[in-house]
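A short write-up of the structure that comes next.
The complex appears here without one of its protein chains, the remainder shown in place.
All chains are identified by letter, namely A, B and C, in their written order; residue positions are counted from 1 within each chain.
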Amino acid sequence: MTDEAATLSAAGPLTRDEVARVVARDIPSGSYVNLGIGLPTKVANHLEPDSGVVLHTENGMLGMGPEAHGDEVDHDLINAGKIPVTELPGAAYFHHADSFAMMRGGHLDICVLGAYQVSAGGDLANWHTGRPDDIPAVGGAMDLALGAKQTFVMMDLFTRSGEPKLVPSCTYPLTGLACVSRVYTERAVFLLGDGQVRVRQTFGTNVADLQAGLPGVELVDATGRA
Amino acid sequence: MTDEAATLSAAGPLTRDEVARVVARDIPSGSYVNLGIGLPTKVANHLEPDSGVVLHTENGMLGMGPEAHGDEVDHDLINAGKIPVTELPGAAYFHHADSFAMMRGGHLDICVLGAYQVSAGGDLANWHTGRPDDIPAVGGAMDLALGAKQTFVMMDLFTRSGEPKLVPSCTYPLTGLACVSRVYTERAVFLLGDGQVRVRQTFGTNVADLQAGLPGVELVDATGRA
Amino acid sequence: MTQFVADPDEAVAGIGDGVSVMIGGFGTAGQPVELIEALVRSGARDLTVVNNNAGNGDVGLAALIGAGRVRKIICSFPRQSDSHHFDAKYRAGEIELELVPQGNLAERIRAGGAGLGGFFTPTGYGTLLAEGRETREIGGRHYVFELPLTADFALVKAHRADGMGNLTYRKTARNFGPVMATAARHTIVQVAQVVPTGGIDPEVVVTPGIFVDTVVELPSAQPAPEEDGQ
Partner (left out) sequence: MTQFVADPDEAVAGIGDGVSVMIGGFGTAGQPVELIEALVRSGARDLTVVNNNAGNGDVGLAALIGAGRVRKIICSFPRQSDSHHFDAKYRAGEIELELVPQGNLAERIRAGGAGLGGFFTPTGYGTLLAEGRETREIGGRHYVFELPLTADFALVKAHRADGMGNLTYRKTARNFGPVMATAARHTIVQVAQVVPTGGIDPEVVVTPGIFVDTVVELPSAQPAPEEDGQ
């Protein structure tokens, strides 16, 4: 464990920006990455300028730069959230079928998504609350969920009303099956796979306390502190 | 019947260049056309410079110009027969999947192909003699046969040994089913469709004599001379 | 052959009632707003529209929906912060929605243009959007069968056209334009500039003219208008 990780672990639950920093540090240099709309966009703020990480946006671009401001704004150059962005040297544009072929074909290294729920088996629910009065809208969520070599989820571990979002099986409509390999939350980083949920790191808590808050999900302590 | 058609009809069987000219005159101005390798390439020589006909080559180009000579030769710019060609203003290059999507998707107006046999129902055989010692090679033949809005065949009506090539059903391995809409030969132009074989035009012969030479194929006289 | 017309109204004059229309754009980037406004003026109704979204604000596709001209929309992401015209029609039961994951939508359009009969995609397997659909396990992975999409017309916004109808696009406004142009029986394109034949390098053509039936030059249509939020 690095000094910084030890500090984070002792200090209590992380802020969302701190979670974004943990995710950013786990992205290897030179990776091709898609950051989902919402919370995951914060990860971009924590990527080192020399990381060589190349950002993909589903609407047809590799080499996406930071959000555009002032004179940089060009409404033909937007991200998946329809926010004006910039273009980095070495960028490339392509049409939508090519963009999603790139995702579906497993060419992206990492996709970081938000979630309503993640199951112990890696199922993801992040597109639809399932409420009958909701107008459903899926966008690229299902393609993103299973397209990348690894799908990371970044979410709060509990809802505002205190319900766990890491669950034995999802009750919200699914986005994809067995597609999530890691879950980053304010209290812990979970590694999913081979039917196990391993706790890699905790923040201001411990595996026993986490286990008490996550009924039906069997945690394996992989913090190296057990 | 135009004066030229009347002259051709009286003069006896056409040469291959004359057949190519008949095909060329039947291609409407502004058509997108693929000319198969072999005999059909002769059609290009008879297209008027102002015809606006755009030639497609399966290896990834629209706007193909005439064969290249001397300094024009560039071995990165070839046709489907792997002969160096030239590029016309307004040309476009694309990759192989896009090129065949263009064909398969029915975007070409006309494809002109050679043939071993054509059946009365429009089946085409032009890729394989079926001889057991033959190394089979299909190339783009099957894609071309059914890709264009109309597939024209340009062939001799009889083999060197006198066998008819317009037949009740093909004995050679098929390239495509019910895909040929016209057959241009040295003795007649045949229109195929709705289960009929209509003779549009004869060259130095008549429908009765043609019928005698094409057993099992019921000809309908559409020459306007019946 | 590509026809060049003088204004958007002439460009869309052939679009009648009850037809299907693919409309390019991801939000407002690449949305052919002037062509859609002409379609609103034309009075064509009972349309089936294919677009990634279901309109933003009060212009373009949103105006077409607001005017009650769209019977059915096939899209991936109808609900947005500024999709109030769609929202109202949907809640009133006045518009039919076919929701398709975005990558499947793009691939179905491509398949339509490429003459394929359908394909197996992993996207959506095991979800609500695949319920009742044919599935298949291939090489140990699960797939859902999707059919191709074609349309009577496509309305596309590109950047430049040459005299042959060859097109280039601009940045992420490219999005659905190139595949939609291949999948419609009649493709109508608005461009910021028409250049003479030979004015686009054959190596950089994105949509060859074979896919382009009608072009209208609208110098003022560039760049895309601003839009609200996500």
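The rule we apply is simple: a residue touches a chain if its C-beta (ideal position, glycine included) is under 8 Å from a C-beta of that chain, and two chains touch if they have at least 3 such contacts.
Just so you know, these numbers come straight off a predicted model, no measurement behind them.
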Chains in view that touch the one left out, judged over the entire complex: A, B, C
Residue in contact with the excluded chain [from A:Gly70, A:Gly90 or A:Gly224]: A:Gly90
Selected residue (touches chain absent from view) among B:Asn34, B:Gln117 or B:Thr175: B:Thr175
Hidden partner interface residues of chain B, rising order: 37, 57-61, 74-78, 81-83, 87, 93-97, 99-101, 103-104, 128, 134-143, 146-147, 173-177
For chain C, residues in touch with the removed chain: 107, 111, 114-122, 136, 138-139, 141, 143, 147, 168-171, 201-204
In chain A, positions touching the absent partner: 29-30, 32, 52, 54, 56, 61-63, 87, 89-94, 100-108, 147
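Assume only the chains that are shown with their structure count from here on.
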Intersection of the contact lists for chain A and chain C: none
Of all other chains, the one whose Cα centre sits farthest from chain C: B
Top chain pair, ranked by how many C-beta pairs fall in contact: A-C
Chain whose Cα mean lies nearest the overall Cα mean: C
Interchain centroid distance [CA atoms averaged], chain A/chain B, Å: 56
Intercentroid distance (Cα basis), chain C paired with chain B, Å: 36
Chain B: positions in contact with at least two other chains: none
Chain C residues counted as touching two or more neighbouring chains: 110
